[in-house]
Structures are given as C-alpha cells and as structure tokens.
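Encoded as structure tokens, the structure appears first; notes follow it.
Heads up, one of the protein chains got dropped from this complex, but the rest are sitting where they should.
Chain naming follows the written order as A, B and C, and within any one chain the residues start at number 1.
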Amino acid sequence: MKFGIVVNEGPYQHQASDSAYLFAKAAIEAGHEVWRVFFYHDGVNNASRLTEPPQDDRNIVNRWTKLAEEHKVDLVVCVAAALRRGIKEENLATGFRISGLGQLVESGIKCDRLVTFGD
Amino acid sequence: MSDQKKFMFVNRKAPYGTIYALESLEVVLITAAFDQDVSLAFLDDGVYQLKKGMQTKGIETKNFSPTYRALEDYDVEKLYVEKEAMEARGLNEDDFIVGVTVLSRAEMGKLMDEQDVVLSF
Amino acid sequence: MASIEVGGKSYETDEEGYLVNLADWNAEVADYIAKTENIDMTEQHWEVINFLREYFDEYQIAPAVRVLTKAIGKKLGAEKGNSEYLYGLFPYGPGKQACKIAGLPKPTGCV
Partner (left out) sequence: MLHIVNKSPLTSGTLESCLNTMVDGGDVLLIEDAVYAATAGNAFESKLTAAMGRCKVHVLMPDLEARGLGDRLIAGVASVDYAGFVGLTVSNKNCQSWL
C-alpha cells in the first residue's frame, strides 16, 4: 500500500513527530511504501538543519534524513508555514524540500491512506 | 489529475488561540484548485471559527473569518456544523458568518465514514 | 530589506518587490511597481487592480487565478473573464504580477 503521512507538530515539543516516524518505519518494514511525509504547521521545524539535540537523545531531524535516503521517502515542507517560522532553503536539512500545499493535497489523492500526526 | 476523492476537513479548534484554524483554511483553498469533492466539518470548539462579528484589531492579528465567505467562489459549498456542538456553545445558525448545513452528531459521523481522506487540524 | 523611492518617499519591499506594509499602497506606488514589471497601466489594468483590492478587502485573501477569472467575468463582462485577456494585461500572471501591483500579499500557497 502507498502511504502519505502528515506531521503537524515540531520535534521535541510534542510526540507527534516521533509517532509519525515510528509509524513510517513500521509501514516500510511491513513492505508498504511511504510515498511522502508532509510537514505542516509547527511540523516544519522538523526540517531545521540547525537542530542540535544533546548526544544522549534521539536526533529527530537526522532520523528523517536517513529515512529519506534509505527508502526514497519524499519529505516535503509547506512553504507558507515554513516562511512564517523561519525555515528556508539555507537552513533546510538534507532530504527535505520546500514546496506548496498542493503537495499535501496530492498525497491525499495519490496515496491509499493518509495518516495525520499532530496535537 | 482526473481521479476525484472525497476530502473532509475536520475543524475542532477555536480560532486565534492557536494557528490551526487559519492554516486549515489555507489548505482548503488549495484543495479546491484540485477539483476534489471538498467538505468542511465544524465540531466542538471549531464551531467558534464561524462566529460573525470578529474584531481582531485589539490583538493585532488578521481577521481571517471573511475568507469563509469566499469559499463559494472556490466551489467549496459543503460546510457542516455539528448541532450538538453548536448548541453546547449557546450559538445558532444566525451567529455564523456564512451559510452552513447543521447536522446531528449521528449524521456527521456517517458523513465522516464516507470520506476517502479526512484531514483534521 | 529592499525599498523603492516614489514621489520622494521610501517604501519597504521584500526581495521580489512586494510591499512589506500593505497600508503603504497608493496609486502612485502601483504605477511605479507596474513600470518595474514593464507594464504601462491602462484603464483595463486598473479595472483588474481595483477589483483585486476590493476582493481582498472583502474576503482577506487574493483570489486564485481561476476564481479571479470567474469573478471578473461576472463583474466586468464575459469578454474580460478569461485567462487570455488577463494574461494579456499581466503577462507573468494575474496572480503574482497583478497582486504585486495591487499591493496585496505575495501568494504563497501556490500549487
């Protein structure tokens, strides 16, 4: 099955981003495709390259990057939400791209299931 | 894109206290451009998003409620308000900035069940 | 931050030339921005610009091109409610270019 995932909350502040990641990983392990993860609202902060968690904590941003590299997951950050919150090309982590809200709608159209994580 | 799906946007949060209501409206406007079957559902505190007479000068925030009236131009005409939620907030249809269809909780549940994609903000 | 000089007054703009403070807009500023876009404002251009400003005033959004086309057709007549006419006036798109001249926010939710 083809999955789309929506993340509406920032990393470390809310569990949504962890839940979304673990869901994505489990879906891939079960043989499904995670076609796109769309980051909206404060979720755009998942894409900040400037994130530096302490060494004894999980690195949420790097974890997404790795998922994109290993499983060709398309990580899309909403441009309108990102500009509001200071996420731009220059501080975007590897594997993420900034694009329009149409990419979220497209996920709904093209994927068999769209699962949202947020507050 | 030729395939049309049934999209429902479920709004359960009040405006201004958080940004969800405004950013949800932004997605709705974009979805309309994809020629999908779009409906909006207002439940719980989401009903407050439609209250007319908002005056936001004092909080130095943009009043986005007039935008609900533009939805018609975007061919988004299915706006549903849950009756129980509306009544629990002391509101009635005349309090809303735009025309809506009031549904009972049971009717709302059934409508949700029929959707292909449900986005909740 | 960039800025433009019009009639001896300075107005803040972003890198793409959109006004930062929407309240700064006036007809002279519109004329100036139009020139930077290589557009000579005619009565037909003003019709669209005024329409956009009224629409924004009423609904707090700049309409999508499809919606603008339909609404213009309704208000100014079918011969103007089509994209050939609107793109004829604003070659780079009635969305981006006309909004800029009308002093409306930059459309960000683009598909």
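Assume a residue touches a chain if its C-beta (ideal position, glycine included) is under 8 Å from a C-beta of that chain, and two chains touch if they have at least 3 such contacts.
Bear in mind the structure is a predicted one, so any value in this text is a computation, not a measurement.
All shown chains touched by the missing chain in the whole complex, by label: A, B. Interface note: of A:Ala27, A:Val61 or A:Ala80, the residue touching the hidden chain in the full complex is A:Ala27. What chain A contributes to its contact with the hidden chain is residues 1, 3, 8, 15-16, 19, 22-23, 25-27, 29-30, 32, 113-119. Residues of chain B that touch the chain left out of view are 10, 12-13, 20, 43-44, 82, 84, 105-106, 108-110, 112-113, 115-118, 120-121.
By our rule, only the chains that are shown with their structure count from here on.
Centroid to centroid, with C-alpha atoms defining each point, chain A and chain B lie 25 Å apart. Here the CA centre of chain B is 28 Å from the CA centre of chain C. With touch defined as above, residues shared between interfaces to two or more other chains in chain A number as follows: 80, 100-102.
Chain C has residues 109, 111 in contact with two or more other chains.
Interface residues of chain B, counted against chain C in their complex, comprise 26, 29-30, 32-34, 62-64, 66-67, 69-70, 73-74. For chain C in complex with chain B, the residues that touch the partner chain are 55, 58-61, 63-64, 66-67, 70-71, 109, 111.
Chain A contributes residues 6, 8, 40-41, 80-81, 100-102, 104-106, 108-109, 114, 116, 118 to its touches with chain B in the complex.
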